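Starting off with a structure, shown below.
The complex is shown incomplete by one protein chain, all other protein chains being positioned as in the whole.
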Amino acid sequence: MAKFVALLASGVAYGAILMLVSLGFVVLFKATGIVNFAQGDLVTLGAFVAFWAGSSLGLPILATYVVAIVGLFFCGVIIERIAYVPLRKRPPIVVVIATLAVSVMIEGLIELWQGSSPKNLPSPVGTAVWHVAGADIAMQRVVIVIVTAVVVTAVLVIFKTTSIGRQVRALASDGETAQLYGVRTRAVSVGAFGVSASLAALAGVLVAPLSAIDVTFGFALMVNSFSAVVLGGFVSLEGTAAAALSIGIIQQVVGGYFLPSYSDTLPLIVMFVVIAVRPQGLFGLRSSRL
Amino acid sequence: MTVPPAAHARRSGRTRSALVGNRLGTGPPVYREHRYLTWVVLFAVIAVAAPNLVTGQADQLSLNVWLAYGIAGVGFYWVFGLAGRFAFCQTFMMAMGGYMSAWITLRLGPNWFLVGVLGAMAVTGAIAAVIGLILSRAQDFYFAIGTLAVSEVGTVILTHTTSFSGADGSTVGIAAPEIFGYAFNSYLQMFWLSLAVLAVVVLFAILLERSPVRRHAIAGRENATVARSGGVPVVKVQVMLFAFGSMLGGVSGALLGSINSTVDVNSFGTSLAIGIFLMLFIGGIGSVWGPIVGAAFYVAIPQVLSSLAQYQNIVYGALLLAVIIAFPEGLVGALRILAARLTHRRPPVEPGATLVERLSSVLPTGKRKENDATAG
Partner (left out) sequence: MLLQADDISVSFGGVRAVSGVSAACEPGETLGIIGPNGSGKTTFLNALTGVVGAKGALTVDGAEVVLGNPTRSYDAGLLRVFQAPQMFPTFTVLENVLVSSRDQASSGFFGSWVFRPGMWRHERERWRAAHAALERVGLDDIADERAASMPYGSQRLIELARAINATPRVLMLDEPSAGLNDAETANLAALINSLRADGLGILLVDHKIDFIDRLCDRVAVLELGKKIAEGPPAEVWADARVMDAYLGTVADA
C-alpha cells in the first residue's frame, strides 16, 4: 500500500510537470501553428538559469525562480524574433525545423555556459517529507502539484473566458479572418512564445530539485509530453491536460510495479498505441475519411 | 504528333533527349532519362578518384562512413522521398542492423559477414513491416511521431538487452569482414566493399525509378484519395517502401559496425537524427542522389571544423538554420536551377520536390482536414 501511494504521488507530480510542458506546446501551436521543438530545451534552460541565479548571483531560491520564469519569457520573445518572424512567409514547417535547430544550439550553449556535469537545484521546501499512508512523499512533489493546479487552471480559464483567449482561439481557427476583425497577431504571437517559454521554465524549476539536472533532461521530458499532446489531438487544452496527468500516473505506477527499467518508455508506448488505434488522438477532430 | 518535337520538348521542360527514345517511344519521360549511364559514370569516377585523392587514415575513415550514410540516405529517400512518409526511426534501424550483424559475426566468425548483413536486413525489414502496417492508417504527422516513439523505445530496449547489444549497449571488437576468405582489413579495402554495396543499392533504386512502383508511390503521396479510387495499392506500396528503406538502414548500420569496429547506440542518437535533417536540406529529397550528396557534406563538416569540436552542436544548429533560410530546395536543387538558368533552359522545378513543400504536408493543421476532392 505504501508503495502504491508513493508511486501514485510520483505519478501525479510527474503528470503535473508533463501538463505544464504540453500545455505550453499546445498554446503556442494554437496561437501560431508552430510545433516548437525547442520547448524541451527551454525547460532545461529554465532550470539552469535558476541554478546560475542561485550559485553565481547568490539569490534566494524563490527569487531564482522568478529570474528563470521572467528570463525565459524574454527568451521566448527572442526566439519569436529570430526563428519565427523572418520565416513568416515560409511554410510553418520551416519554422518547426528552425526550432529544432534552435534547440540544438541551446543545448550547445548551455553546455558551454555551465559545463556538462549534472547540477543540483535546491528546493524551496528543502528535503521535507510528508508521511501519508505509510509512504514518504517528498514535499517538493506536493509543491509541484499545487503550483501546477493553480497555473493550469489559470491558463484554461484565461483561454476560455478572456478577450486574449478568444483572440488566440480566433487566430487558431482562421488566421486571416481574425486579422480582419482586428486581432493583433503580432502581439498574440509574441505573447504566446513568451508564455509558453515561461511555462517551460516553471516546469524546469519545479522538477529540477527532484533529481540532478543535465543538459538533456528537458528534451526527454518534451518527448514524453508529446504523448499528452497527441492524445489531446493538438486541439483540446483540457484533453491535453487530462492526458498528461494520466500518462504521468501510468508511467510511475505501471512502470514502478511491472517494468521499472523501461518505465521511461511507457508514455511513448501509450502514444504509439493511441496513434495506431485512433490516429487523430482521443480528443482530436475526425478528418474527412480518406 | 501535331507539335514539332523541339518546341514540344522545350514546353514540357524535359531536359534529356530521346537517344533511347524510339524503342520506348510511348512511355512516360522517366523511362527515357539516361539513368544507367549516370550510374556507371558516377561510380567509375568515385572508384578512380577517391583512392587517389583521399589519403590518410582519418579521411579514408570519413570516406567509408560517407558511403554507409549514403546507403541509409537512399533508404530514407524511399520512405520519405518516394512514399512521402516521414519516419524518425531510420537511425534506430541503423543501430539495429549494426547490432544484428555484429552479433552474428562475433559468434560465428568474420567470414559470416554476408549472413550478418542478411540478418540485419531481415530484422529491420520485419520490424518495419510490422510498424508500417500498424501505423498505415495514421496521417503523416502521426506516422512521424509514431516512428519517433518506436525509435526511442527501441533504443531503450537495445540498451537494456546487453546479451544482444553488449555491455553498456556497446559492442566492441568487431573484426574486419571476410567474404569467401578475402579479408577487408584496411580502410581502402573497406572502401571498395562499401562502394560496391552503395553501387548495388543505387542500381536497385534506379530500377525502382524506372518502374510502376515509382508511379504508385508518388500517386499515393500526392493524393491518396484519388490514387486509391483509381485502384493504386497505396498502403501496400507505402509499407513495402518503408520496409525496404529500413532494410537499407540496417545494411548501413552493419557496414558502419565493420568500418568502426564498434556499434554504439549513442552514435545513432539525436546528433545523427539532426544530421539526417542536414543531409536532406543540403542534398534535397527530389532524387535518390540528394541524400548521398547531403551525406558527403555532413561527413565533411567535422573535418572542416575540427578545431571547433566543442561547439559542434551549436555549429550544426546554426548550419541547419542557415541552410533552411537560404536553400529551401536543398543544395542539389539550387544547383540544378542554377545550371538550368546558365544554359537558358527552363529550370526543372518539380512541384512538391522542394523539401520544404514536402515537409509541409506532414505538419498537423489542428483544423478539420478539408479534402477538395471529396467536399461538396
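Letters A and B name the chains as they come in the text, with residue numbers starting at 1 for each one.
Just so it is clear, contacts are C-beta pairs under 8 Å (C-beta built on N, C-alpha and C of every residue); 3 or more make two chains touch, one makes a residue touch a chain.
This one's a predicted model, so the numbers in the text were calculated from it and none came from an experiment.
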{"item": "Sole contact to the chain not displayed, among B:C89, B:I131, B:L198 or B:V232", "value": "B:V232"}
{"item": "Option from B:F244, B:F277 or B:F327 whose C-beta touches the chain left out", "value": "B:F244"}
{"item": "Hidden-chain contact residue, picked from the options B:V41, B:A58, B:L207 or B:A300", "value": "B:L207"}
{"item": "Absent chain, residues of subunit B that touch it", "value": "1-3, 8, 11-14, 26-29, 204, 207-208, 210-213, 215-216, 218-219, 222-223, 225-233, 236, 240, 244, 350-353, 372-376"}
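Convention: only the chains that are shown with their structure count from here on.
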{"item": "Rounded Å distance between subunit A and subunit B, as computed from the means of their C-alpha atoms", "value": "33"}
{"item": "Residues of subunit B that touch subunit A when the two form their complex", "value": "134-135, 137-139, 142-143, 145-146, 148-150, 152-153, 156-157, 160, 224-225, 270, 274, 277, 281, 310-318, 320-321, 324-325, 328, 356-357, 359-360, 362-371, 374-375"}
{"item": "Complex contacts: residues of subunit A adjacent to subunit B", "value": "29-30, 33, 35, 83, 86-87, 90-94, 96-98, 100-105, 107-109, 111-112, 172-173, 219, 223, 226-227, 230, 234-235, 261-262, 264-265, 268-269, 271-272, 275-276, 279-280, 285, 287-288, 290"}
